[in-house]
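Left out: one protein chain. Kept in place: all the others.
Up next, chain A:
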Amino acid sequence: MNPTISRLALQALVGQRRGLVLAALPLVLVLLAVVVRLLTGEAISARGVLVEVGLAVVVPLVALLAANGVLGPEIDDGSVVYLLSTPVSRYVVAASKWLTAAGVSAVLGAGGLAAAALAGGVSGRWVLASAVAGAVGAVLYTALFTAMSAATRHGMIAGLVYVLLIERGLGTLLTGLRYVSVQSFTQRVTEAVADIDMPVDMGLTYAVVAGVFVLVAGVAFAGWRLAHFQLRGDE
């Protein structure tokens, strides 16, 4: 890990009011939980708000914005060349960048989901589950999305296609896709840690092994792509 690269990535991510864009989504989720609770006068449906909206939309989008924010703009405007010309291993560069993205989105994801759970008045176990799901999901998603943003200039689109079309669109029709869905791994791990019931059917060992694989392979792939980086034109 290289602390300087991590610090610069953090500045790029949250400096100059850009952090507000990232924080907006968790805030809206908390607001949604408050509004739903006020309207119905009882605790929110944990599955409806926390899992279907929080874990399925907010966490991936925050992770996507964070992962693309640490690497994408630099590749876009070409200044990544100066970073790559430093005598730092490209794998260390990728890992440091990922660490920042994962840290920021884990704080926002876990904090946002837990705050929404508290504001929604669900049971203590669900508050714990929200925090765990937000943190685990953010860490895994950022690894995946960092790899995507290193692989293509259209990392944002690739990530959105993965989240919206594969996990949400096709995932509801073809249940077999749960074996390649980061969201399912997160749900299974959360289920085991916080002792609650999530709508996922998967072996815990598989979920853990697959999660670790996504994590390691994602960061390593991003490093490998940076090691084989080619300078290209705009399109």
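Here, a contact is a pair of C-beta atoms (placed from the backbone, for glycine too) under 8 Å apart; a residue touches a chain by one contact, two chains touch by 3 or more; residues count from 1.
Following the convention adopted for this analysis, contacts and distances are computed from a predicted model.
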item: Omitted chain, identified by the protein name its UniProt record gives, among "Formate dehydrogenase subunit gamma", "Aldouronate transport system substrate-binding protein", "Aspartyl/glutamyl-tRNA(Asn/Gln) amidotransferase subunit B" or "Membrane protein"; value: "Membrane protein"
item: Contact partner of the left-out chain, one of A:Ala43, A:Val57 or A:Ala151; value: A:Val57
item: Contact partner of the left-out chain, one of A:Leu32, A:Leu99 or A:Val182; value: A:Leu32
item: Residue among A:Leu164, A:Leu177 or A:Val208 touching the omitted chain; value: A:Leu164
item: Touch residues of chain A, complete complex, unshown partner; value: 18, 21, 24-25, 28, 32, 35-36, 39-40, 48-49, 52-53, 57-58, 61, 64-65, 68-69, 72-73, 76, 154-157, 160-161, 164-165, 168-169, 235
